[in-house]
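Apart from one protein chain that is not included, each protein chain of the complex appears where it belongs.
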Amino acid sequence: MSEIDYDAFRVEAREWLEQNCPVSMRTPPATDRSDNVMGGSKFVFKSDDQRIWMERMADRGWTALEWPRKYGGGGLDARQAKIVRKEMAKLNCREPLIGHGIWMLGPALLEYGSEEQKLQHLPNIVNGSIRWCQGYSEPGAGSDLASLRCKAEDIGDHYLVNGQKCWTSDGDKADWMFCLVRTDDSGPKQQGISFVLFPMDTPGVAVRPVPLLTGESHFCDTFLENVEVPKQNLVGNEGEGWTIAKALLVHERNMMSSMDDTMPAPPKSLVEYATEYVGLNENGRLRDQRLRARMVSQMMNKRALDLTQARAFEEGMAGVLDMRMTSIFKYAGTENIKDNTELLVDVLGHSGVRWDAEGHYEETQRTAAWMNALSFTIAGGSSEVQLNVIAKRSLELPQE
Amino acid sequence: MSEIDYDAFRVEAREWLEQNCPVSMRTPPATDRSDNVMGGSKFVFKSDDQRIWMERMADRGWTALEWPRKYGGGGLDARQAKIVRKEMAKLNCREPLIGHGIWMLGPALLEYGSEEQKLQHLPNIVNGSIRWCQGYSEPGAGSDLASLRCKAEDIGDHYLVNGQKCWTSDGDKADWMFCLVRTDDSGPKQQGISFVLFPMDTPGVAVRPVPLLTGESHFCDTFLENVEVPKQNLVGNEGEGWTIAKALLVHERNMMSSMDDTMPAPPKSLVEYATEYVGLNENGRLRDQRLRARMVSQMMNKRALDLTQARAFEEGMAGVLDMRMTSIFKYAGTENIKDNTELLVDVLGHSGVRWDAEGHYEETQRTAAWMNALSFTIAGGSSEVQLNVIAKRSLELPQE
Amino acid sequence: MPLVLNEEQRMLRDSVRDFVTDNANVDHFRTLRDKGDGKSYDPDTWAKLAELGISGICIPEAHGGLDFGYMAMGAVFEEFGKQLTASPLLSSAVFGASLIELAGTEAQKSKYLPAIAAGELTVAVAIEEGSHHAPLYTMLPVTESENGFILNGRKAFVIDGQSADLLIILGRSSGDLGDTDGLTLLLLDQDAAGMQRENDRMVDSRDYADLVFADTQVSADALLGSVGAAFDPLVLSLDRARACLAAEMLGGAQEMFDRTIAYLQERDQFGQKIGSFQALQHRAADMYTELELTRSAVMDALSALDEQRNDIGQAVSTAKCRINDTCLHIANEAIQMHGGIGVTDELDIGLFFKRCHVSINLLGNSGYHAERFAGLNGF
Partner (left out) sequence: MPLVLNEEQRMLRDSVRDFVTDNANVDHFRTLRDKGDGKSYDPDTWAKLAELGISGICIPEAHGGLDFGYMAMGAVFEEFGKQLTASPLLSSAVFGASLIELAGTEAQKSKYLPAIAAGELTVAVAIEEGSHHAPLYTMLPVTESENGFILNGRKAFVIDGQSADLLIILGRSSGDLGDTDGLTLLLLDQDAAGMQRENDRMVDSRDYADLVFADTQVSADALLGSVGAAFDPLVLSLDRARACLAAEMLGGAQEMFDRTIAYLQERDQFGQKIGSFQALQHRAADMYTELELTRSAVMDALSALDEQRNDIGQAVSTAKCRINDTCLHIANEAIQMHGGIGVTDELDIGLFFKRCHVSINLLGNSGYHAERFAGLNGF
């Protein structure tokens, strides 16, 4: 495609969005988790507009901009996709649909799935009818994911799966799970891992929500007892699970490094909160010099981080991107969110450590966002794991 | 001894100091390295007072307060020694004599030396007639000292020493060297190391000063070629060198963690410099908020560090000292000095990066002090080595 | 300048340690929290602690206390911090008692101090009006009337303000924002007419209240000290409370640190103890160093109070500023190093984490004390 087409496409896209995105879906950014459409049979829409917006986008396949048309996707190229995102941003359109289906499983199936699997699952992800959860971590296998022990026994036409998974995000609200299981104990631990799919209502699947610091439970422990998984639900070949998981982890890291796009964003800016809760002195400077200094550093850091993501995209377009650089994003992104949410509660002072959703909803939201952000530098490959990866892969520092 | 005696001792000590410390030796703290008396045949006294002060203190053995009288020392107990130091501090008396003899070799000989060695060397250290240097590090053996290769061959009544030492502080000004040599290659590297002494004018000893960032050379490369060392100059047993070196390292770390006592100290306080070079605004606050915040942190950190050294002493007196805690001092002390000297040059701004000893002596001194301090976190067991020690010894974290 | 506990103080600490370990430990706190009956501490435990004399440690013997000093009280708070022991000790037996001791008339002292020392009466002090500690920004108007005073306005985040029997209100009878003159203290009963108490629920699940005054009549004899002259007693009382809070935070930081080290020693990943990873070892060693330095600063602040040194302000602000930063550092590392389970409610670390973050804001965040320290040093 030549320059011209992209410009035309931009105009088209913008017009369509203006005509089809309900006004109530243009109130950026979401101020509450329930504003995020996660899809699935158990999902309850907050409003008709929310449903309509998802459906209209799904019809064009724009809930998955770059997936092929034949699987229900938008069939756009990287540049078109960026154009649509830009235009959506300009109009403050909310994400019509998010979740592990769109972010994680879709890309995995597109790369490793059989044609049958793609046709069976991708359309249901695009149209939001099926919600997926991820069965990766286990009590003994956190950062060291490859040491997972959840066992899948070969019983002819199906596997018999036994074990326990933890950190299954919204496992209690999902319809299906994509799950890493061990099909072979012999040989190095990275081998003998397989990638399987099964419905959460399969007999033997039990889910227990785990309360976090906030008291809410976004994660579950999932217990698998003699769960029967038909072999056509094996993605890729037996033993190929680790390869698929690694490929997926990249998606997860990208997803997490841009967490704050989907995170409930504060209704006011950091500076507005500071002006209100800390106050300015006679010279118009923030009263608390420590907080003032931290705000400057944080704002500059965020600015530099966003610019670096933009630069990586431009370098990609220009064909001069050094892929080794992209390894910093999950680490830099999640640490920045953690610092930012912590700074905000510190700016709110006593009001930032409130826990009173009825009496002080907005302030308590900030407190909750901060406590939730603590897990971002742990989940999806902890910061320590990221630093190992940067050092060994990007900087090529020697192994011990 | 009972309380009373200590009080009496304090009065005595104070009177003697008042009568015997020349006024010019009470101008604290030294503003120039040449104000430090290092002793030795090559040392040139800056003034008669400087010589007189050293001699008077040496006569009482107070250049080495806690060494036994029979070796020329002061023969004081820990508490008396502390009293003398306190009284000296009150009168701003300068250290009469410093250096590796007092700090390092003396303690080593007292613990491991033969009676002959003690009688031969200790008095000459106390009276400042002999200056010692340390032959430890080698080009290939820095933090990993035990891997040293400097070879000492057994030739009947003496050793034949061949190899190279580096970071020999003031090797060009010293009379004797205490040196780690390898007397045995078989077995683990920590074994087969021996601790020997020899005069710097022994045939085959060559010294080359190494210019540092400041252009000055406080350190030398020392080349040893067929140097003959009589066996009576072996300290402890053959192969016991590493044990002695480790014991000595503790002294070196203590010495370095209290570096700033012997370091040329600025004539003005940090706050005075800041007021002069940065300036206060109309509210009497420093104009540069970043520097102001760093000053607060640094001053609080220094205060806490000094208090911690005082606490360790008190806990020792009270018999409740957890020795594991003392492992932090070399790390915390040298990092603090580095931060402090860096902060000071940043406070001086453009004037802090001057290099013009004639035109701007005082400012250039600050710049030099900062550049010299860079080596404190490297020499005598780098900060990284210190952190390993704290983690493994004090916190008992597992080895890999 | 003692920086180490003496024999008596160590004995006190040990007995308190034994008591709270058995009767007021983390599990007790968790139960208290989960009951959710609004009670932030257990009255029976408090009564037992009072029997041990804890509530009298900083009160003069003349008024029924032990006059045992702040080093001793600090040792108690450190144990409380290690076990998350919730009690009105800080608000009543330190802060409130100190104000009455320093500003009160003989009558007021003999009326209240013995009862506080005996743990029968609890006092809370209302300082804050905004979201950040700022005693000099007090603007609650204290209007003199023929038979006393009238209050209109509100005070916020009063520590133990819900449960306290007696409230000490800091108001302003003259002067402007930031003035040291014009501050006035008044004593109010919990059920004073025209005063409303609103619950402030915070992440540490302890007792905080907002007080709302609508034409609240206060009798003349409720005046604590003289009109407009509260500043001096207030500053010293604040520093006493800050030093004790710092000691509690020190206990919390120490406990988080010890639990994290233990976890590093036992948790396996990649076929080895995670405590064997050098990157974690260095971070742990760095925390340890910071903690030891901060401990000395806290001991020095307590010792400065006992010796009534003239650098109490610097000593206390150094202690609170450093313990704030040390707690924040260790709390974040504790969560991060515990990994996934660190962010669950099941693990106790989270409870320490929450308490730590509230304490950081109480009686002055790091910015407040850095500002004060710089001011005291003339820059």
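Letters A, B and C name the chains as they come in the text, with residue numbers starting at 1 for each one.
One rule holds in what follows: contacts are C-beta pairs under 8 Å (C-beta built on N, C-alpha and C of every residue); 3 or more make two chains touch, one makes a residue touch a chain.
It should be emphasised that the depicted structure is a prediction, and the values quoted were computed from it without experimental measurement.
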Among A:R292, A:H350 or A:R366, residue touching the chain not depicted: A:R292
Candidate in contact with the missing chain, chosen from A:G156, A:G187, A:P203 or A:G284: A:G284
Which of A:D49, A:E216, A:E315 or A:E362 contacts the chain that the document leaves out: A:E315
Subunit B residues touching the omitted chain (full complex): 137, 140, 142-144, 147, 166-167, 210-213, 215, 277-279, 287-291, 342, 345-346, 348-356, 359, 367, 371, 374-375, 377-379, 382-384, 387
Interface with the unshown chain - residue positions in subunit C: 277-279, 281-282
Residue ranges of subunit A at the interface with the undisplayed chain: 271, 274-275, 280, 284-286, 292-293, 295-297, 299-301, 303-305, 307-308, 310-311, 314-315, 318, 320, 325, 328, 331-332, 384, 386-388, 390-392, 394-400
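By definition in this document, only the chains that are shown with their structure count from here on.
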Chain whose Cα centroid lies at the greatest distance from that of subunit B: A
Distance between chain centroids, defined by C-alpha means - subunit B, subunit C (Å): 43
Subunit A and subunit C, separation of their C-alpha mean positions in angstrom: 41
Geometric centre distance via CA averages, subunit B-subunit A, whole Å: 55
Where subunit C touches two or more other chains, by residue: 277, 280, 370
Two or more partner chains touched - positions in subunit A: 289-290
